Each structure stands twice: as C-alpha cells, then as structure tokens.
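Here the complex is missing one protein chain, while the rest keep their positions.
Note that the chains are named A, B, C and D in the order they appear, and that numbering of residues resets to 1 at the start of each chain.
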Amino acid sequence: MPDGDTRNVLEVNNLRTVFGTRSGEVHAVNSVSFHVKPGELLGVVGESGSGKSVTMMSLIGLLPSPPADVREGEVLLDGEDLLKVTPDRLRDVRGGEVGFIFQDPMTSLNPVFTVGYQIMEPVRRHMGLNKKQAKARAIELLELVGIPGAAGRLSDYPHQFSGGMRQRVMIAIALACDPKVLIADEPTTALDVTIQAQILEIVEDLRAKLGMAIIWITHDLGVIAGIADRVAVMYAGQIVEHAPVFPLFNDPRHPYTRALLKTIPTVSGERAAKLQVIEGQPPMLGAAPTACPFRDRCPLVFDRCHAENPLRADVGDGHDVACFHPLAHTAKEAVA
Amino acid sequence: MTDARDPLTPVGNDIGVVAASAAVAGAEPLLITAARSQWWDVWDQFRTHKGAMVGAAIFLAILALVVIGPLFVDMEAGIKSDMRARNEPMSLEYPLGTDRLGRDMFARMIAGGRVSLAVGLTAMALSLVLGTLIGVLAGYFKGLDGPLMRLTDLFLALPLLPLLLVMVLLFREPLTAAFGIEVGIFILIVSAIGITSWMQTARIVRGDVLALKEREFVLAARSIGTPSRRIVTRHILPNVLSPIMVSATLGIATAIITESALSFLGLGFPPDFPTWGRLLNDGVPFLELYPGRAFWPGLAISLVVLSINYVGDGLRDALDPRIRGR
Amino acid sequence: MLTFTIRRLLFAIPTLLFIALVIFMLLELAPGDPMANVPLTVPAEVKEQMRQALGLGEPVHIRFWKWIVQFFWIEPLNVFDHMFGTTFAEGKLRIISWQNRAPVFITIAERIPQTLWVVGTSYVVAILIAIPVGIYSAYKQYSVFDQAGTFVTMIGFSVPPFFSGVLVIIIFAVQLRWFPSIYDTRLVVDSWDSFGMQVRQMFLPVMVLALQITSQLSRFMRASMLDNLNQDYVRTARAKGLREKTVVLVHVLRNSMIPVVTVIALGVPAIFGGAIITEQVFKVNGIGQLLITAIQANDLPMVQTLTFIFAVLIVLFNLIADVLYGILDPRIRYD
Amino acid sequence: MTRPLVKVRDLKMHFPIYAGLLRRQVGAVKAVDGVSFDILEGETLGLVGESGCGKSTCGRAVLRLYDITDGEITVDGRAIGSEDQRSLRKMRPTMQMVFQDPQACLNPRMTVGSIIGEPLVEHTAMSKAERTDKVRDLMDKVGLNAAFINRYPHEFSGGQRQRIGIARALALNPKFIVCDEPIAALDVSIQAQVVNLLEELQDSLGLTYLFISHDLSMVRHIADRVAVMYLGKVVELAPRDALYDEPLHPYTEALLSAVPEPDPAKAGQKRDRIVLQGDVPSPANPPEGCNFCTRCPRVMDVCTRLDPEFREVKPGHWAACHLHD
Partner (left out) sequence: DGHEGERGRDGEVSIIYWQAPSTMNPFLSGGTKDVEAASLVIEPLARFDETGAIQPWLASEIPTTENGGISEDLKTVTWKLQDGITWSDGTPFTSADVKFTYEYCTDPEGGCAQVTKFEGIESVETPDDLTVVITFAEPQPYPYSAFTGGESPILQQAQFADCVGAAASTCTEQNFNPIGTGPFVVDEFKTNDVITLSANPNFRFEGKPAFASINFKGGGDAEAAGRAVMQTGEFDYAWNLQLAPEVIAQMETGGLGTPVAGFGPLVERIMLNNTNPDPALGPDERSVVRPHPFLSDPAVYRAMSMAIDRPLLVEIGYGQAGKVGCNWVPAPEVYASTSMECSTQDIEGAKAMLEEAGWVDSNGDGVREKDGVELRMLYQTSTNAVRQDFQQLIKEWWEEIGFAVELRNVSGSVFFGGDAGSPDTFQKFYADVEMYANTFNGTDPQSYLGNGLCDKAPRPETQWQGENISRFCDEEYDALWAELAATSGVEARAPIAKQLNDMIVQRGGMIPLVHRGRLSAHANDLGGVKLNVWDSELWNVADWYRIGE
C-alpha cells in the first residue's frame, strides 16, 4: 500500500501515439493520462492490442520512429518532461530511472552475451561502476531476485536458464540501477502458474524493500487483483476506467470492465453453465476517436455514444470512468 | 495469453480485425464469396511495388525487343557480313554500329538476347528444380538428408570445367543427332549449367525445410492424414518460395555468364550463333577501339540481372499473403 | 564439441576418398590429351612415346591407386623430410606434373603466396567494406544509401571480371598509368618501397575481386542485420539506456555476425582456389591460373591434385564453419 | 456416456538423445512416461500441468502423430498403438486435433477455404462445388462469416483463427478431438468465445475431447474429469469437482493455490498460497523415486526412493502419492 508520499513520480497527460503505416495511420494511444506515486503499483489491464505496450514504450521513447510518432502529451518524471529532453538524457533515464521488463523472457535477452554481461551493462552505464563493482552488484541483484548460486551463474548464457529464471534476470536488469519507476509489460504471461507465483512473490518483496513505483501491465485480472493498488483499464488506445483495486473489482462502472470481469472463470466458487462473452471485435484504430470506441459491442449503447467520445469523469474516491451511460455512474448491475 | 502476432505484420492483423468486426455486425454482404483468382491479389500487390514494376517494365521491354524485334529489324544484317560497312559507328542504319565483319550489332544483340535469355531462364529453372527437389527431399526425409547432402558437397567440390568437358564429349553427338544442332546444343548447355549450379539452392532450401517441418501447420496437415508427398507440395514448397526466388535472380546472371564462358571454350553454340556472353567476350579486346561492342552486351546482361532482381523482390512480397495485406 | 569435430572428421575421410575417385574418373573420361600443346610438327609416334613416358599406358585403377598412395603417403613424407631434414621419401616417386615433369607440390607451393596476397587481400578488403555497408544498409533500410547499395552490388554481381578487369586495366593502367597492368610475382616485399610496389600492383586485381565478393557479402550481412534488428532483445538493450552505437554495434552485430562468419569461412577455400579469371586477366600467376593452364594442357595429375586439395578445403571449411557456428552461438552445442 | 471411446494404457513416448563419437543413443527425453487413462464417449477429459511436462506430446501420441515408444491406444474400438502411418490414414477422420497456436497451425499461404477443405480433399471424393458448400457450412457452424472463404489466416483475429482450426478439425465429422491448449494463445475476452464454441459443438455433435491446458480455471469450466500431469506422468486423475475441492496430490494442491484469484478481497486474504521452489527437472534426467520429490513441500524419505503407484485412492479418484499409500 502506498505510504504517505503523495508526490507523483510519474505523471502522464494526454499522451497520443500514432503509427504511420503504408495503409494509413494507426492511432494506438489516444489521450491517455495516468500517474503513479512512489511505492505504488498501478495495474494496467486490457485486451490484446488495446495499446498497453505502446503507451509504456512511448514514455521512454522505445518505439521505433518511424513508424511511431508521439503526437501530443507530457510525460513528467519528477516534473521533467521526457518527451522534450535530449536523446542523451533520455538514455540516462532509460534503465537508470525507469526500468522496463518485457513480456517474453525467451527472446528479450540477447542470446550471445552472458547473463552477467547483460546485467552489468546498465550498471556500468548509469552508475559508472568499474568491472569489479559491477560484478558485485550483479551478484547482489541476482540474489535479490532469488537465483541460487548467483555468483556462479553470471557467466552462463540465457539459454542455460529456464523461462522463470530468465524472467528473474530481466527483473534484475530492470532493477539494476534502483529505478524510480519500474514498468513491467506482462512479465508473467509467458510463464506457468507456479512460476508466476514465484515471480509475484519476488516483486511484492522487492516493492516493500525498495519502495519504487511500479506499472504492471497484464491482461490477467487475477494477477492484478492480487498485487495492484490502483488499476487502469484500457480499451482501444484509451483508458476507459481507472480506480483503486477494490472499487474496480467490486463496483466496475464501465460496461467493458464489467463484461471483462464476467468472462473469466475461477478455480473456486460456483461454476457457470456458460461463460460470458463480449461479442464482436475491438475497433480498428484508423483515426483519432470521435465516438465511444466500445459502442459496437456495448449493450447499453445509445445515440450519444455514436456522436461523441466520452471523457473520463470522476465518480468519487479516485474512481473515474469514460462512459456516457447514466447507469455507469451509479448502478451496480446494468449489463445483462 | 496474448494473441501471438506475427512480428512481420502488426498492421495486417488489424485490417482483418476490422473486416471481421464489420462482418459480425452484419455490415458486409455475403455475396462476394465467388472465388476470385488469387493471382489477382498477387498482381494487385505487385503493382504497388515500385521497384518491381520498373524492373518488370525493363525486363519485358528487353524480352519484347528480343522476341518481336526480329519482325522489325533485319536480322540477316546481324548474320551476314558486309565488307563495306565494317566497324561502323552508331547511326540510324546501325543503331549500335557494326562489328569487324560489318554485321549489324543491333541485330546481333537481339539474336544474342534470344539465346542468352532462353539459356538463362531455362538453365535457372532447371537448377532451381533440381536444387529445390534435392533440398526438399533432404530436409523433409531424414533418411535422405545424409546422402543428399554428401552429394551436394561432392558437386560443390567437383571441378566444373572438366565436368562440362565430359558432358559435352559424351552427349553432344547424340543430342545434335536427335534434335538438330541448335536445339541439341541448347539442351546440352542448359543441362550442363543446370546440373552444376543447383547446390546453393539445395542447401538453402534444405535449411528452410528443416525449420518448416517443425511448424505446427505441417503437424496439422499430418493429423488430417495428408500424405507426405502432398504435405511437401501443398505446405512446404509454397513457403520456401522466397529463398528460391532469390536464388533464381542470381541464377539467371550466373547462367548467362557461364554460357559465355562455355562459348569461349568452344563448348557452346556454334561460333556463328551470337549470344550476349559471346558478344561481350568478343568485344573485350576492342574495348579501347570500339567500347560499345563490349558495353552493350554488358549493359544488357546487367539490366536483365538488375530487373529480375527487383521483380524477384516484388514477386516475393506479392506471393506472401501476409505482406500483401499492407 | 570435440567429439562432434572428430566425428565429422572421420566421416569426411570416406567422403573425400569418394570425391577423389569421382574426380579421377571424370578427368579420365574428359576429352583432351596432354600432348595437345605439343606443336603439330612433332609427329604422332613421338607424341605417343612421350605419352608412354608419362605413365599413361597403365590401366586406370593402377594409376588411381598410385595417386592415392602418392598423395596420402609420399607427399606427406616429403613434407616431413623437408621439415626435419630426414630422407624417408628418398627415391619414392612423387606426383609429377605432365606439363613440366616436376612434382606438382613444388609448383603449388610456388603459387600459394601470390594467390594468398591477391585473393586473400581482396577477401579481407571485401569483408571490411561489406560489413559496414551491410550494417548501414540494414540500419537505414530503404534509405537512399540502401537503394544505391543494392544497385551497385547487383551490378558488381552481374558484370563478369573478364570485362571489368580489362576495363580497369585500360582506365588505370593504360590511360592513367597509375598502376601496372601485369603483376610481378618476383617482387619480394622487404622494404617500404617494395611494399608500395606490391600495393600498387595488387590494387587493380584486388579492386575487381573485392567488388564481386563485397556484392555478395554485403547482401548477406544486410539480411542478417535486418533479421536481428527486429528482435526483442534489441528493445531490451535500448530500454537499458544503452547508446544507439552500442545497441547496433554490440548487441545486434554480434548476433548478425554468426551466420555471416560461417559464410565467410565457407568462402575461404575459394581464396586458396584462386579467382581464376581475375588471376588470368591480371597475370597474377596463382593457383587459379595454375588450374586453368593445367586444364588447358590436360595435365591430369596437376588438375587432379588441385581439385582434390580444393575438395579437401571445402570439406574442411564446411566443418570449420559448423564448429565456428557452435562457438559463436552459445545456444548451439554439437554433441 | 459409459463406453470408453479412448483407452490409453501405459503410454510411453521417449525421444532418443544421441551423443558421442558414434552417435549412439545415450538416453531419452521421457516426455511421456507411462500414462494411462480412459476417455468416455461424450465427455471432456482435462489434462493440466506445467509447461514441458508432456501434455502436448501425450495428446499427439494418442493421435499417433508420433511413433510411440510403448503402450496401447484404443480409439473407437480399434487398437492403433502399433499401426503404421499409412493404414492410420483411414482412421484419421475419426480423431482430430486443434492446436495451441492458431497462427502457427495455419499455413499462411493458403486461404481459409483451402485450409478447411484440405481434409475433405484428402478423405472424400467431393466435387469442388460440394466442397465449397461443405466448407461454408463448417464456417457457419463455428461462427465464421462464410464470406471470408477466400481470405488468408493473417487477416483474422486470434479467436477467428482458432475457429478456422476448429472448423478444419470438424470437417470429417470426428468423434474424438484432442484440443492442445486451444485457448492458450488467445485474449481473455476471446478465450470465452472459443470455449463456448467447443462446448456447443460438443453438445450438438456429441464430441469427445481431450482438453489440454495449463489454465486450471478454464479446465474447471469445461472438463468433466481432470488429469494432472507432472514430468511425463499423470499424478492425479479425478472428476472435476473432486479434484478442485479436494486435491489429493501435493502438486495439484500447489497448482491450485498458485492460480491468482480475480477478486482483490479474496486475494487480500492471502489464502495460503503454496509457492513451489525451484524448477521442473529435465525430463531427460528425472529424479529417482517420485518425480515431484525435488519440489514437494511434503516430501518424505520414501519419496526419493520409490516411485509411487498410480492408484484409485477414492472411487474414481486416482493419485500417485505416497501420502495416500
């Protein structure tokens, strides 16, 4: 749980990212705003293609440009706008102040360098340590993420590690320079439940120990429920609902969030005869949104949804939602 | 559990997605299902590739010149010597000048192009067929891999010149007897070049087949009960098309040049039978006096190779439905 | 790795023997005669006598067996003798060229230095050019540089050296007189002056050859770089805050070099084999020229030995390429 | 609902490992090492387990896509364990497979029509028109717009692609389908669509499924009985409710506890999560005794020596654990 610090380490306002492709533009991120405080864990959920990864990569300029183009917005890291800084400064931020963990541990490590080398790289780059110090730091990091016999494994290559261990190495790399913000882009999706449990355990420990802000992207609501303080739900490049974790699960206001929560079966409780589904497909992001992106799949759709794109509006207790439907702001059960 | 996207096609996905959503919404009429020839799609995609279109235009122009050129150009002038018009420079009458026997270079270029292109294309086709066949067999059937790859090594290690000499010795008489001198030697040269240049293709194809074999759609075909033969033709071959395409591009160049070397050694076509390679070869000694004589055939060979290369690029993209969506 | 290497070496022996046999049979079947270059004024009976003196009267299998013994036993013994001053090989008949009645290995040994100088240098030059060009073309895919690179490499590939070679001779040796048109194999490099001479006389052949090799290598390098530039680990490297130069030149390059290095290794036999036409054009009398004159003179022992050495090198470097792959790519372990 | 459609007895699938100078076989990856189960007609047997434990291999071996090392397989009354691939072809229409990766299992260069039509080409003598009709029919059945018949796989979303795979499997009216993680590669909101489709098809066509997955919650939803695999062996097999409510094997217990609960209230209570330590041992070199002994939180002496027998602990509830000896 966040402590008393109310300052935002990272604040994102109105971020818009567009891809220019041969068949026209793809508006992958549209006016996204969010913030995190030190020690806080912000969960980001949403289905595939909803723009979660693109949002996070836009923050520290990891998207190749072209085709990506961050059109608008501010990314304030401790008040410094990352979209305006020099490339050099941005490189200092990456890995130094912002750590990034990627989804696929199998391909995210360079296969031809030893694990030790890859961990030491950011340490030497950002903390200016010499070889020996860097090595000590690497061992420390590997122990931190729970790899037994850390010293001996520095000279191993990634392929000699199992998937779970590789993901731990990725975490170690992201943590290497004690970042202020850690962005984890679906770090456990490729892993088994038992390994996922191990990783979650580690991250929770680390958060307690290091007190950094974490942005955790996933589409597994179960994971979010377990670790997040606040949750942002993304749909078609926009944040459609944002709330602390309890209200979100107990009182989802956006029809999409509600539907999403319904679709997932559980290992306990009663078993539904039939799984709930969200019919239809997400929209193509060919142009900047002018109407509610969820309108084609929404059971509560009405005229206004076709004419206007709802803005996020606060419904109290740090809970905001982007929906016109009157029920969205009050009612608990509206979706059939 | 993300939708594992092919890294090549982040956008391709979305088009499908839109179309799909439209269909789900019932917006799309159900009528357009009449099977539209897939070659139209290929053509549509091909058309958008600028380099490929320019390449195709150049190649077709050369091809047209060579094929229908004889209808407009006096081909006799390229065959018969004319002592009054020796070593003429470029002029209206002789667009590329004449050679030392007074033969019209333009007509000779056209005649040479017919042979060179025919040899290049067929020899390349033959070497591709051989290379692909051996590559696929070696890659797909484990038992054949060892022997076939040794065979490939063997061919790679063989000295080509003596091999060609033997082939010519053994087969020239029977072939010319059976098909006449021109066709006979054509067959001989094409097979000689084909047989000695398939190895690279075979290796590349084999590598790709080895990887493809492990792909799930091959397993899926097996689970359906598709026999190996058809798995190869239906699933493996279309997917090794692009490396084959690359080999094809380079193969034509090699074939045209090898043909010139063969002519040079007296193993090729009869001497009064111009080919680009031979013209180039004959022109080189006169490089200082009459640069055009070597330049034109050289340019023709380079142009063909370049244009085919770009066409190959475009075709490769066009044949790949994943790229086609773009 | 070691057992893999040994196993492959063992397997190579029967392959090589078979190749030797095939080459021998091929040459045997090939038309042509070692007496073709003897002038017509020498009557046929005399030619026949000369043929007999070359040992051509013996049956094929005996000659093959003799050759095998000479190649695998007597010649190594000679090398041994040469190195340690012993006399084990004394009196044993070595492989004798039909052209000059001298042991073929003496001639081959004479030729190796110039081939290595010229073809080797062009290979190195080509690598040094091709790799940066390939890297840059891939990094700036579809840029003007990339397009121009494609164009030039295609030209380089499609223009035969018997044309480009003569062209550069006429331009640089005849017109401009910058470089000699004929390579002087006697030149011994022992001072800066002679080194300068060597560079000057190597310049044109190296240029022509390097253009060809560069064309192929840079294409390959480019493709390999493109493959790797899109990999996830590149993004990881960027996320670590590494400089773009480090990302491309350390992370991507190292991976891209794996296939390229093996391709380079596979091309090494060609260095020893010489570049036949280029050597011919510039009169660099190296291995390639030796082979071509031997073929023209129907000097079967020479052709047989050279092609077999070539086959050995190909098999050997295939193996080396595989081993290199294993060494460079930690994921691959042959065992 | 009573006749076992598929009977598997002591199925073993070992992939040989060659090494050394002479490439002699020095060992084997024991991907599936003695697995027995029955699948009743019309039921769904769930098969769960961690990555690499041999689920896919097991599924493929049952369909004889591999030449198995040992064991007996009977499908629809016919023993196919040792039949050769050629004669198996005739049997293929009865048993089909749906694959894990809907992208990888579709040939990117074939249109949907030809993908779905391929089994028809292979096994029936339909004319082209008949085939097109049948393909449309199938597309309808799996909820794909028949207008997309000429499109290529990449033009579809993941869920739709999986539908194509299902349509292909259904083309020959099979009785038995192995679903090898059919939803693993899909988005949550689409998973449900596919699972629902599978269930509907089962109801309407009377299909029998072997449903392989590592998603325990989904298996709970779809399966009638569930088998849990660990390192090439089935460690527990029980009717669904029995297994989820009352797991007998410590591995099943750990697995269940590791599934994150999508409810922050319950998650907050931190229901005693059992976090297993370490990684799964290599199937080429499984531990002595019980395969799970290296990670088991309740390991006993006997576990490192004796391989526990797979036996019926309670009626219909089988387990392989010394705790229940």
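Note that in this section a residue touches a chain if its C-beta (ideal position, glycine included) is under 8 Å from a C-beta of that chain, and two chains touch if they have at least 3 such contacts.
Owing to the predicted nature of the structure, the values given are computational and were not obtained by experimental measurement.
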item	value
For the chain not depicted, the shown chains it touches	B, C
Chain not shown: contacting residue from C:Leu21, C:Val174, C:Val189 or C:Ile327	C:Val174
Among C:Val22, C:Val38, C:Val152 or C:Leu226, the residue in touch with the chain that has been omitted	C:Val38
For subunit C, residues in touch with the removed chain	31-33, 35-54, 93, 96-97, 99-103, 106-107, 110-111, 169, 173-174, 177, 180-182, 184-186, 280-281, 283, 285, 289-290, 293, 296-298
Residues of subunit B in contact with the chain not shown	80-81, 83, 87, 100-101, 165, 169, 173, 177, 181, 264-267, 270-272, 282, 285-286, 288-289
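Here is the rule we go by: only the chains that are shown with their structure count from here on.
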item	value
B-C or B-D, whichever has more C-beta pairs in contact	B-D
Chain whose Cα centroid lies nearest the overall Cα centroid	B
Distance from subunit C to subunit B - Cα centre to Cα centre, in angstrom	27
Chain centre separation in whole Å, for subunit D relative to subunit B (CA means)	46
Residue list for subunit B, restricted to those that touch at least two other chains	1-3, 13, 15, 17, 20, 24, 325
Two or more partner chains touched - positions in subunit D	157-158, 187-188, 190-191
Residues of subunit C defined as touching subunit B within the complex	15, 18-19, 22-23, 26-27, 29-32, 150-151, 154-155, 157-160, 162-163, 166-167, 170, 174, 230, 291-292, 295, 303, 306-307, 310-311, 314-315, 318
Contact set on subunit A toward subunit C in their complex	57, 60, 62, 91-96, 99-100, 102, 104, 107-113, 121-122, 125-126, 157, 159, 170, 173-174, 176
Complex contact set, residues of subunit D against subunit A	50-51, 157-158, 187-193, 195-196, 199, 214, 216-218, 220-221, 244, 254-267, 273, 275-277, 279-280
